[in-house]
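Note that one protein chain is taken out, while the other chains of the complex remain in position.
Let's look at chain A:
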Amino acid sequence: MAGAGGGNNDLQWCFSQVKGAIDDDVAEADIISTVEFNHSGELLATGDKGGRVVIFQQETENKSQPQSRGEYNVYSTFQSHEPEFDYLKSLEIEEKINKIRWLPQKNAAQFLLSTNDKTIKLWKISERDKRPEGYNLKEEDGRYRDSTTITTLRVPVFRPMDLMVEASPRRVFANAHTYHINSISVNSDNETYLSADDLRVNLWHLEITDRSFNIVDIKPANMEELTEVITAAEFHPDQCNTFVYSSSKGTIRLCDMRASALCDKHSKLFEEPEDPSNRSFFSEIISSISDVKFSHSGRYMMTRDYLSVKIWDLNMENRPVETYQVHEYLRSKLCSLYENDCIFDKFECCWNGNDSVVMTGSYNNFFRMLDRGQRRDVTLEASRENSKPRQVLKPRRVCAGGKRKKDEISVDSLDFNKKILHTAWHPQENIIAVATTNNLYIFQEKVN
């Protein structure tokens, strides 16, 4: 099956791997908070609530098993952020990793940005597989030789050693955000990146840590007048002057940094008009956009709100070109979802390599694949019960009401504590990473 197309009728997903502990008692630190493939798809990074980053590397393909693509195994793990304390406000700063974004690879080392609520860090991950041996003044174990015993000189040489992967923090970008950072995005110029919190968006240069430019500020003079916050932001994939930010009111603003230094005034405003007769107490809450992602082509962007996924054409501001219902059956459960705070859950979404299929998570460890070309959608489940090697995932169905058919699950039986908020799609292959609360599932397309 060539390419990364999702448009093939026969595309089925198989279980490949699952990472993490099996036990039901989940420690808070183990809750996965972000998942991201690097630009080649060879590396897969996860961040968790405990401030740790784990990077998996895809093994080179096994010639004896050409059917399954390489497995992902642990490559490096490190503590990215630690809990801090803001003494002035008497508040703890969580070490939870909110986002990880990879830099495109420039040399042998890999670089990624990881952020918690307040501080962004640039990490360098490098391999060491040789070490120098044959020093004149030192023994192999490091002890210094008695210089009077040295009678000949030798030239130290590099000899192979067991591969060691080292992660080191190269830059720390701190003290630029009063509110909680929700997004980071690397610019296509590969020199700058943006970070966004609830009220502001800042522009950084990757080499400069003591300064950042504020490019969007929506903080009102009087905080009592605050009506909306920034929920996500992203740079355009190839136009280095363009970025978007989404709001809690369901709007997306596209900004052009060439227009002015401060981009408070948007270049485009994407908003779907609402039917006023349908407005309810919940309307604004469920319209809040939890994620915005440009397509790889740069022509479209996708937004995720509580119940749906919308695809927008950047050339059309007044409505999305496609709307997909993720779990419409929850509309009649909004009252209880408000009471248990689930209505505020922030689901992410992602595109496949050629922008033909999009994916997003739901409850009960369900996730949804929405095929744009075929106009088909399927609900799949990440669970230990379906984790035999290369086991094909069976489509799942939720029964909204009335008679429940065999193999369907009723809305009231859904486990709202099992949320899939974070998913990622390999940039070229049909390989997906799906994070449940504390486990990472990797699924691959079924190859015959």
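Quick note on the criterion: contacts are C-beta pairs under 8 Å (C-beta built on N, C-alpha and C of every residue); 3 or more make two chains touch, one makes a residue touch a chain; residues count from 1.
Everything below uses one rule, namely that contacts and distances are computed from a predicted model.
The unshown chain of the complex is recorded in UniProt as "cAMP-regulated phosphoprotein 19a isoform X2", chosen from "Small ribosomal subunit protein mS26", "cAMP-regulated phosphoprotein 19a isoform X2", "Septin" or "Aldehyde dehydrogenase".
From the set A:335, A:392 or A:447, the residue in touch with the chain omitted from the display is A:335, counting the whole complex. Within the full complex, the residue among A:150, A:226, A:269 or A:447 touching the omitted chain is A:226. Checked against the full complex, the one of A:285, A:342 or A:409 touching the unshown chain is A:285. In the full complex, chain A contacts the hidden chain through residues 19-21, 27, 29-30, 32, 46, 48, 50-52, 54, 74, 77, 79, 82-83, 85, 90-94, 117, 179-180, 198, 224, 226-229, 248, 277-278, 280-285, 324-325, 328, 331-335, 338-339, 344, 374-378, 395, 438, 440.
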